[in-house]
Structures are given as C-alpha cells and as structure tokens.
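With one protein chain withheld, the remaining protein chains of the complex are depicted in position.
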Amino acid sequence: MKVLADGDGQDLIALERRSSSLRSAKSAASYAVLVLFTIISVGPALYIISPAFRDSKSLFSYPPQWLPSEFFLGNFQFLLTQTNYVRWAMNTLIFATGVTLIALVIDTLAGYAFARMQFPLKKTLFGLILATLMVPTAAVLAPTYLLVRFLDDWTFGLVGIDTFPGLILPMTVSPLGVFMMRQFIETLPPGLYEAARIDGASEWRIFTRIVLPLMKPAIVVLGIFVFMLQWANLLWPLVATTKDETRVLTVGISTLQGQFVTNWGVIAAATLMTLVPITVVFLFFQKWFVQASVAGALKQ
Amino acid sequence: MTTTSATPEWAQLTMSPDECARERSRFRRHALKPIIGFLGPFLFLWTLFLAVPMGWATWLSFNEGGLVSDAKFVGFKNWTTFLNNDELRTAIKNTSVYVVVAITVVFGLGLILAALLNNNKKSQNFFKVALYFPLLIPPIMAGMIFFFLTHYDMGVINLLLQTAGQDRVNFLGANPNALMTIAGLEVWRGLGFWVLFYLAGLQSVPTDLIDAGKIDGARNTRRFLRISLPTLRPLMLFALVIALIFNFQLFDSVQALTKGGPTLGTTSIVWFIYKQLFTFQQSGVAYATSLALLLLVVALTIFAYGFLGHRKDGLK
Partner (left out) sequence: MAEVIIRQLTKSFGENTVVKSVSLKVADGEFLVLLGPSGCGKSTILRLIAGLEEATSGEILINGKIVNFVSPVNRNAAFVFQNYALYPHMSVRKNIAFPLATAGMPKPAIDEAVQDAARILELSDLLERLPSQLSGGQRQRVALARAIVRKPAVFLMDEPLSNLDAQLRQQTRLELMDLHRRLGITTIYVTHDQIEAMTMGQRIAILKDGELQQVAPPLEAYDQPANIFVARFMGAPPMNLIPVSVSGSEPTWSATTQGGSIDFDLKSVGITQAAIGAHMSESLQIGIRPEHLSLGAVGTGLSGKVRFIEPTGSDTFVTVQVGEKNVVVRCGVNETAKIGESVGLAVNPAKMHLFSADGWNLRTK
C-alpha cells in the first residue's frame, strides 16, 4: 500500500523487477548456507568410512591418503574377534530397550494418574516430581552407585553393580516422561473418559481400552526419546559396569582408546558399525525422531 | 410461588450429617484404591532411585569416603574445600566458558538456520533430516569422529591445512583450543535440535500476525525481528534454561577427546566429580560439588516451570 503511494507505475515495475532478482539472489544464498551446513552435519560422519577400511598405519602417512587404496577389512576382523564388540552391542540393546520399556510402562501409568485421577496431595506430589525433572545422573552419581551396591546384598545379587537390573532400573526414572504423558492425556477429550466411566469401565479398563490406544503417537515419541537418550548414555554405564558381560557400546568403544595403543582404524570401524544400523532405523522413522526430539522440549 | 416457600416433605434430607460423612469417606477410600496401581510403580522407582539418592547426596556432602572405605562425618569441611579447591575452580570456569560459547553459537546459528529453513519450504524436509543426523550419534562416538577431524597428525582439517601449505592447528593439545574444540563438537551435535526447535516455534507463530506484517509492508528481515522473534521470546527463555541445565553436564566429549587435559584445560564439573570419585577417591569435595550441581539444576528447573506457569496464567 505504502509503495503505491510512493511512486508512479514505472518506478513500481522497476522496483518489482529489482526486488524479484534480489529475492532470487537471496534465496540462492540461503540455499547455499543450508547446503554448507548439511555438509558440515553429515560430512564428518561420512568421512569415518575411509579410516574404517584402512590400515591404521596409513592414517598417518604423508601426503594424506583420502580414500582406502585397498578394501582393508582388518579393523572389522579385529573388532569382531579380539574385542567383545558384539557383546557390547547386545548389551546396549538390552539396556536401552529395557529402560525404554520400563519407563514407558511406569510413565504412562503415572501420567494417567496425574491427568485423570483425584487424590489428596496430588498437586504437591506432582510439584515435587516436577522439581526433579532434570536432575542429572552426575549429581546423584555417588549415592546411586552406593545404593546399587547396597541393593546387591539386599536383593541377593539381583540388582547390583555389573547386573542388568542394576544398570537399567536407576535410568528408568524420568519425571520428564511422566510429564509428557500427563500433558498428552490431558489433551484427550475428558468426555471419553467420563463416557467410559458411565459405561461401567474400571480405571484399568479405561486406561487399557480407551486411553492407551489413543496414546500411540505419544508412546512412540516418548519411546524414541528415551531410547535415544539411553543408547547414548555413557556416565552411568561407565560407573555401573566393570565387566564386558554388562558393558555397553559407549563404554566399550571408550575402552578401545588407549587399551591397544589406540588403534584408530579399529575405532573408526567400531563407530561406523554402530552408526549404520541406527542411521537406517532413523531414515525409516525420521518423522517420529524429529518429533520426539522437539517434543521433549516443546511439550513444556 | 416464592423462594422462601417451605421445603416440601419429599425434599427433606434423610441422611444425618454423620452418616453422610462416613459414607463419603468410605466412597472416597474406595475410589483411591486404583491409584496405588497406577502411581505405585513410578513412585516406588522415583523414591528409590531419585528421592533417596538426592537425600543421600545431601548427607554425603558432609562426609568423606564411603566408596571404598566407610563414610566418615566431617561437618562443613567439604564445603570449605569446595570453595577453595583450585581444580574445581578451573572446572567451574571451564564449564562456564564452554556453556556460554556453546549456547551462544548454537542458539545464534540455530535461529538463523531455522529462519532460512522456514522460508525454504521446498527442501525443508531434506535439510531437517540432514541437520538432525548428528544427534543420533552418541557424544562419545561423536568424539571419536571429531578425532579424525581435529587430530594433530591425522586430523582431516590439519591434513587439508597442510596440503594448502598452512600451519597445522593443535586443536586438542593446547589451551584454549581444546575447550573450543569440545564446544565445537557439542554445537555440531546439538545444532539440528535447536534448528528444529526454533523451526517448530516459528511455524507456531500465528499466520495472521505474519500476514498482518506483510500487509503493513514489513520486509522479511524486519518481519522476522519485529514479529516472529518477540513471539518466540518466552519459548527462548525457557529453552535457554533447559540448555543451561544440559550443558552444565558436559562429560562425554571430554572423556572421548581430552580426558580433562591439557593441564586441566577441559576439566568440566562433571568430569571433575567423576574423576574425584572413581579415580582419586577424593570423595569429600566431589560430594559437595554434586550437591551444588543438584541444587543448581533443581533451582533452574523450578525457575523455568514457575516462569512458564506464570506466563500461562498471564495469558488467561
């Protein structure tokens, strides 16, 4: 509107032309920036392929060798025969899946209670739990470690250092999960819940038959969120495991450093072997992953 | 017919207040039963693995030992050490520098890229996926990947510099390079998250606001600064607190890349706690530091959610 008042038709057309060429230049520039950051994001991880298929000695050669001159499989061979890589990978799967499944169960149940049930001190209790929303493992590392060690005696070795329950259970407590689930259940129309009550359903039946089926998206999102957090977890597994029987990938790979005068080719191979499956899964379920990560923060 | 007409017989109450109160409490107790099943599992684990450790952490901060030997009560000694420990001071300084650098860069870059992406609807999905990708990689492995970039002898960046006839950079073996490299790693890993976060925020800016801006003839940039950004401000403050909490926990990439060195140059608070506890068995000051970290995080959390709750009330 203002533009119209400013000048006559000729100017206007010229302006339009100039601004449209400006716009296309701008969009090309923004495209270039985005492409640059795409390369920065993906490039480093892609480069790992090269050292993974090279003998470690060639890594330090000068002039640098960018691509493998031969398809060297020694790193992988070493990884599979001289280390417990397979065991670590299995353990990671057990650990991350275990935490995810337990967290999903307890979080959805508690989320339902906080969203839909009435009980005394509900607000106070929820406030307390909320205050512990982001307590880092590091801040309670010593007492948690001590606790698990004590539990070893009290539970006759069932929960303890170097056991899966001892590794998994302390990580299942995530107030954030309860919070997300409560938020989600609160967005479901309360009428559904009330209709089911009128229809005679118990809380358990309402939960399993009405609420749970409608929560699928939230459950997938929370599941991915928890799994991603735990599969990358280093600090707790580092403290809670001392043997390869329960050691997970993050810890295992960090033991490769130094243990064998740092065989870089092997580290590259281990990293690559770990990244390939998760990348494939990611590419299949990218929408959910993206949603999961943002949901964690945006769902408040 | 007036309001004051006497209550007809059929409308007289038949239950005595006592009876009513008894029935009510019986009914409520009955309704409470399922709560145990729903809340019990979480509450049990929460108490055991979060509340108890938090209380224990408080107690431990007045103790020494306990990990290999028996714990010994030492009063406020840990806290005086806490205030005077040079290594810890360095750790706090390093962590603070790291937090400021990482958050500034990642927020700035994230916002810019989100804005670019928001105007680039066509390939948005591709870029989203690409930028998100590093987040899949556990920090410890991201550290390994960064080795191949920043290693003095075999790092790609140095190889490229060398090929171009430039001097090599000692990314990991000198200060403050090492800390900056670690900040770089976290920015690399976290950037995608913040881009998606801001993008979601930008896309939730009501379109009528933006359209109003268009009609008013506001330029793209101005529109972004004047309309989109202010609407995002509450969200950003919240995000800032979350980012602070997360970044104060810097550990994995230190473990992967530098092990706290060179000469404490990358010793972070959590690295310090871990090292003191499990390598040097100097548990006292580590206990105090843990508790300080715990209190900081809880305070920030309450602030963030208190703030958010406040804002919501304000909107009503």
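Going by the order they are written in, the chains are A and B; count residues from 1 in each one.
Throughout what follows, a residue touches a chain if its C-beta (ideal position, glycine included) is under 8 Å from a C-beta of that chain, and two chains touch if they have at least 3 such contacts.
Computed from a predicted structure; not experimentally measured.
Novice: Hey, which of B:24, B:72, B:93 or B:222 is the one touching the hidden chain?
Specialist: B:24
Novice: Would you indicate which residue among A:34, A:115 or A:210 is in contact with the undisplayed chain?
Specialist: Answering carefully, the residue with contact to the hidden chain is A:210.
Novice: What does the interface between chain A and the hidden chain look like in terms of residue numbers?
Specialist: On the side of chain A, residues 189, 191-192, 194-201, 205, 209-210, 213-214 touch the unshown chain.
Novice: For chain B, which residues lie in contact with the unshown chain of the complex?
Specialist: With respect to the unshown chain, the touching residues of chain B are 1-3, 7-8, 10-15, 20, 23-24, 26-27.
One rule holds for everything that comes next: only the chains that are shown with their structure count from here on.
Novice: State, to the nearest whole Å, the distance from the C-alpha centre of chain A to the C-alpha centre of chain B.
Specialist: The answer is 14 Å.
Novice: Taking the complex as given, what residues does chain B use to touch chain A?
Specialist: Result: residues 31-32, 34-35, 37-39, 41-43, 45-46, 48-54, 56-57, 60, 66-67, 109, 112-113, 116-117, 119-120, 123, 126-141, 144-149, 153-154, 156, 159, 162-163, 188, 191-193, 196-197, 200-201, 215, 217, 235, 238-239, 242, 245-246, 248-249, 251-252, 255-256, 269-270, 273-274, 277-278, 283, 286-287, 290-291, 293-294, 297-298, 300-302, 305, 308 of chain B touch chain A.
Novice: Any idea which chain A residues touch chain B in the complex?
Specialist: Against chain B, chain A makes touches at 1-3, 27, 30-31, 33-34, 37-38, 40-42, 44-45, 47-48, 51, 59-60, 62-64, 105-107, 109-110, 112-114, 117-119, 129-136, 138-147, 169-170, 172-173, 175, 178, 202-204, 207, 228, 231-235, 238-239, 249-250, 253-254, 257, 264, 267-268, 270-271, 274-275, 278-279, 282-283, 286, 289-290, 293-294, 297-298, 300.
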